[in-house]
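The complex appears here without one of its protein chains, the remainder shown in place.
A, B and C are the chain letters, set down in written order, and residue numbers restart from 1 in every chain.
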Amino acid sequence: MSLRNCQCIRILDVSPVGQLKKPDEFFELKLEYPNWDGWKPGQFVMIRPTGWELDLLWARPFSICSADGETLTLFVQKVGRGTSRITALKPGDTVSIWGPLGNSFAMEPDTPTLLLAGGIGIAPFRGYVEHHSHPENLRLFLAHRLPLECYPFGQLSSKVEGLCMLDGQPDDLQYIIAAMKEQIREFAEKDGLVLACGPTPFMRTVQTFANEFGVRAQVSLENRMACGVGACLGCVTKDGNDHHVQVCTKGPVFWTDKVKL
Amino acid sequence: MSLRNCQCIRILDVSPVGQLKKPDEFFELKLEYPNWDGWKPGQFVMIRPTGWELDLLWARPFSICSADGETLTLFVQKVGRGTSRITALKPGDTVSIWGPLGNSFAMEPDTPTLLLAGGIGIAPFRGYVEHHSHPENLRLFLAHRLPLECYPFGQLSSKVEGLCMLDGQPDDLQYIIAAMKEQIREFAEKDGLVLACGPTPFMRTVQTFANEFGVRAQVSLENRMACGVGACLGCVTKDGNDHHVQVCTKGPVFWTDKVKL
Amino acid sequence: MDMKVSFGGLNLKNPVMTASGTFGFGLEFAPYGDLTKLGGIVAKGLSLKPREGNPMPRIAETPCGMLNAIGIQNPGVEDFITKALPALPWKDVAVIANLYACDAAEFGELAGVLAGEEGVAALEVNVSCPNVKEGGIAFGQDPKQICKVTEAVKKNAGNKPVIVKLSPNVTDIVTCARAAAEGGADSLSLINTLSGMAVDIRNRQPRIANVIAGLSGPAIKPVALRCVHQVVQAVDIPVVGIGGIASAEDALEFILVGAHAIQVGTANFLRPDFSFDLVDELEKLLEDIGAESLDEFRGSLKLPL
Partner (left out) sequence: MDMKVSFGGLNLKNPVMTASGTFGFGLEFAPYGDLTKLGGIVAKGLSLKPREGNPMPRIAETPCGMLNAIGIQNPGVEDFITKALPALPWKDVAVIANLYACDAAEFGELAGVLAGEEGVAALEVNVSCPNVKEGGIAFGQDPKQICKVTEAVKKNAGNKPVIVKLSPNVTDIVTCARAAAEGGADSLSLINTLSGMAVDIRNRQPRIANVIAGLSGPAIKPVALRCVHQVVQAVDIPVVGIGGIASAEDALEFILVGAHAIQVGTANFLRPDFSFDLVDELEKLLEDIGAESLDEFRGSLKLPL
């Protein structure tokens, strides 16, 4: 098991991604690599900037996007007060960070694997692709609301087969859902694996189709979290037996037949 | 009456004063000049940095140190959470500011006037000296705990007669009090005016000697303030008739025979 | 969007009022905005006789809040009527007097003095003042007393609407609200401050001379919302929401749970022009979130079945 102690580390760089159209929604955060002895794609960290005064109490959870022995990279979408302040951090600022937390995505190098990302849900898949020994078995499908350049899609589609669809007009959603269904059916037919990360409605859709076609599938949940360590019971979801389980420790990744969304 | 509307203005510069010995206790803050049609030495402003979240609710009061049509200068001592954050502001950051507030020091150009400053209490006297038409009638006495270079003493002692005493050792205080007494007696004898600004115990001592020698004297009080406009009644002091009066609007400057300390 | 609101005998041009004790007599804020822009001004607490209030220190900052124990320092109701009231633009903004007394008879008397004042739009009864030692707490926390005081004020108030201001320092705020309604209150305002305390570990003294003080500001907003919600659900008379409002979003939260108007207290200390700006921001935010009208939005909280 990897060390999960809480550390105070320095920000190396915060840079907006896809400046051109929407300059300040997506950010790549580079931090000093914490003293970890490993991590797995799908795991996440809790981050709380030092010197946040007390009016934002909680840390915020972010998927580990990528890491080498020197740098930890996160991919952060600015959606509210916490992410606004996190993306305004400057090099040299410090954060409390604990992790790697939670379980990880199934990794079966020889199985055809479909990666379904809804928007920012692409974050953990960057690490997944980097960790995968047979990227030729991977296909990445991204549903995106903003211009493609806002996401780390290019970095991935150079290594794996990539598909993307813009969710820009009201009608787009139905085409995306239809395409997703088709993809899931295809991977069910080749006895593949489906991994998904994105907003809850997106995860529900994936679950429905996975059930329909009987394919093995995992979804990563983004429930609100206070502690990240399984203690507060604020982040729970229902498992297959209708029991409340912590998303932070029993997840964030769940097999679609073992979770109620 | 001058305009006292609340404005959002930019910080031009924040620089530590007297770096050498104690690098981060005293700061000179330069701000854009707010759209005022005037101000008087002894008046103050309330300042609250924009983007302070809600865990420091109140603005903080500071004496107007000096101002020309372009720049407003304050002199800030870091003593707690609020002043720590104010002195960490960067050029371009903005603050809400309202003022000029309160009354001002008596200004009688032809009267020999003794300015008694305790530490940071020197701040309003910089403006006083600059506004005075006969600085040769002024004498400045500063009791200081930190090295002299930490205070804007040099700027003033080039224009007026300046005396200063270091309050460094436990014994120093009694000598300072004795010297102050002597000074006050001297100005009483020449029918002068005594103006004082500093911590409350310092103001009490001034009051005692002023009474003893029957000299006209004013003290500026530094009570904690929430509104700065006379509304909250959190800053009151007792006047000569034992009535509670607001320091922010009836003061901060009081004649020593019209206030109970 | 039409921001006018009428309830409990009051007609306000918008739901933004300022809370008693945080806006002086209103005039202190005239240099920072147009007083007639506000929905209403609740003046600082008034007693029959002038009061010097509590000893110093009286205020302390706390996490996202503040403590105060001013002790209803005020020049007395007569002074208000002769000095502050005539100086206020009461023809163009509802000026509400806030009444403080220590028994029902005195409350009645106060109401009688103000009943004839054309410039006073309504009377708000402070049955809760948790700051003042002399029996303040017990009396605002006892439904029977609340009813009695309300009756006494109502009896002498002539045609002035009566707002009863409730304390949150009770086991059951709904019982207190019912007691005020029973006593004839035209509307309720809540909450007053929570009973709190702060100490200094270095000098080992309380930070407030009165030791116990009233907690206000954003920190108490969740408690205030809960109280307003409970009272709106249980009582038929209109409610004015107070407690920790520091943004247009906060104000709309109170309206969403069913408040007809809101009062801004501690946030007036964030910036003296806060309440003035809030009037505009409130209307804009209502539009932004797609509300059809203030009436449609008010109380439209969807509760789980």
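One rule holds for everything that comes next: a contact is a pair of C-beta atoms (placed from the backbone, for glycine too) under 8 Å apart; a residue touches a chain by one contact, two chains touch by 3 or more.
Since the structure is predicted, the reported quantities are computational estimates derived from the model, not experimental observations.
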Chain not shown, its touching partners among those shown: A, B, C
Which residue of C:11, C:36, C:82 or C:300 touches the chain not shown here: C:300
Residue among B:31, B:54, B:245 or B:259 that touches the chain left out of view: B:54
Sites on chain C contacted by the missing partner chain, in the whole complex: 55, 62-65, 67, 141, 169-172, 194-199, 201-206, 209, 211-213, 215, 217-223, 225-226, 229, 244, 246, 249, 252-253, 256-257, 285, 289, 300-304
Positions on chain A contacted by the hidden chain, ascending: 3-6, 48, 54-59, 96, 98, 223-224, 226-237, 242-244, 249
On chain B, residues whose C-beta touches the chain left out of the figure: 54-55
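Just so it is clear, only the chains that are shown with their structure count from here on.
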Per Cα centroids, the chain farthest from chain C: A
Centre-to-centre distance between chain C and chain A (centres being mean Cα positions), rounded to whole Å: 47
Interchain centroid distance [CA atoms averaged], chain A/chain B, Å: 55
Centre-of-Cα separation between chain C and chain B, whole angstrom: 36
Contacts with two or more other chains, residues of chain C listed in rising order: 63-64, 218
Chain B residues counted as touching two or more neighbouring chains: 54-56
